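For this depiction, one protein chain was excluded, whereas all remaining protein chains were kept in their positions.
Moving on to subunit A:
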Amino acid sequence: MSASLTMEKPWQRWLIRFGVFVAMVILVVPGAWVVLTAFRPNIEILARPAVWIPHQLTLRNFQGIFGLLTTQPGLPVVQYFINSLVISVTSTVVALAIGMMGGYAFARYRFRGKGALFLGFMLSRTVPGVALSLPLFIVWARIGLIDTELGLIIVYLAINVPFTIWLTDGFFRQIPVDLSEAAQIDGCTRWQAFWRVEFPLARAGLASAAIFAFLTSWNEFALASQLSRTTASKTLPVGLLDFTAQFNVDWAGMSALAVLIIIPALVLTFVVQKQLIAGLTFGGVKG
C-alpha cells in the first residue's frame, strides 16, 4: 500500500482525498438531514428563505407521532412498533432454527439432489417481493392469514430461510469435521456433538445471520403493505407510507418516524459490520 502511495505526487494525493471527501458527504448528508429534521420545529423546516443552522431542537415531533400532544391526533405508532418487533423477532428466531438445520445438512451430508435443492433455495430469492405479493394476497385471503402477524411471520420466514442456509452452510464448512468426529468417538451422539462442539464454534456466524434476518424483516415493505390492512399487523414501514398519504405532508413527523425505524438498523448494522462485509465477500473469493 505504502509503495503505491509513494508514486503519487502531492497534488494527486490531495485530489484523491478531495474525491473521497465529496463521496462521503454525498453518502452522509441526505440521511443526516432527515435525522436533523426530526428534531426541528415545523416552522424552521417550512421557513423561507431556508434556515440552515437550527435555532432550536425539539422532541415535539416524537411526542406528536406517539400521540402525546393534544393538538394533533397521533398515528398508532406504538402499535406499529410492537407489530414490527413481534414479527421481526419471531420470524428471525424461527428462520434461524430452520436455516441452521438446512445449512448443517448442506455442509455435512452428501445426498441425492443436493445441488438442485441448493439452487432451488437460491432461485426462490430471485422472485421480486412485489410480484410474490399478488398471489400471496389471493392465497392468504382464502386461508384467513391476511392482516395477521402470523401471516407476515410465515412470509418473512421464506424470505430469510434461503439466505440463512447460504450463510450457515458456509460457517459450518469452516469448522473441521474432525472436531465433531472426535467428540463422537469420546461417546457423544451426533446430536450432542453438534450442540457441544459445532454450535458454540458457529455462534458468532449465527448471530450475524440472525441480524441479517432481523433487518430484512424490519425493513421489508412490498409484501407488508399488501398483506396488512389494519393496526392488527401493520409494520413501521407501512406506517411511514400512510403518513405520506395524508393531505398535508408532515415532514417533521415523518422524519421522526424515519428515525425510529433507522435506530435499530443502525445499531445492529454497526455491530455486525465485520461479518456483513465477510458475508458479502466470501461468495466472491470462494464460490
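Rule of thumb we're sticking to: a residue touches a chain if its C-beta (ideal position, glycine included) is under 8 Å from a C-beta of that chain, and two chains touch if they have at least 3 such contacts; residues count from 1.
Assume contacts and distances are computed from a predicted model.
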item	value
Options "Cbb3-type cytochrome c oxidase subunit", "Heme exporter protein C", "Isoquinoline 1-oxidoreductase, alpha subunit" or "Sugar ABC transporter permease": UniProt name of the undisplayed chain	"Sugar ABC transporter permease"
Of A:L123, A:V177 or A:A204, the one touching the omitted chain in the full complex	A:L123
Residue numbers in subunit A that touch the chain omitted from display	1-5, 8, 13, 16-17, 19-20, 23-24, 26-31, 33-34, 37, 45-46, 49-50, 52, 98-99, 101-102, 104-106, 109, 111, 114, 117, 120-121, 123-139, 154-155, 157-158, 161-162, 165, 215, 218-222, 225-226, 237, 240-241, 244, 251, 254-255, 258, 261-262, 265-266, 269-270, 273, 276-277, 280-281, 283-285, 287
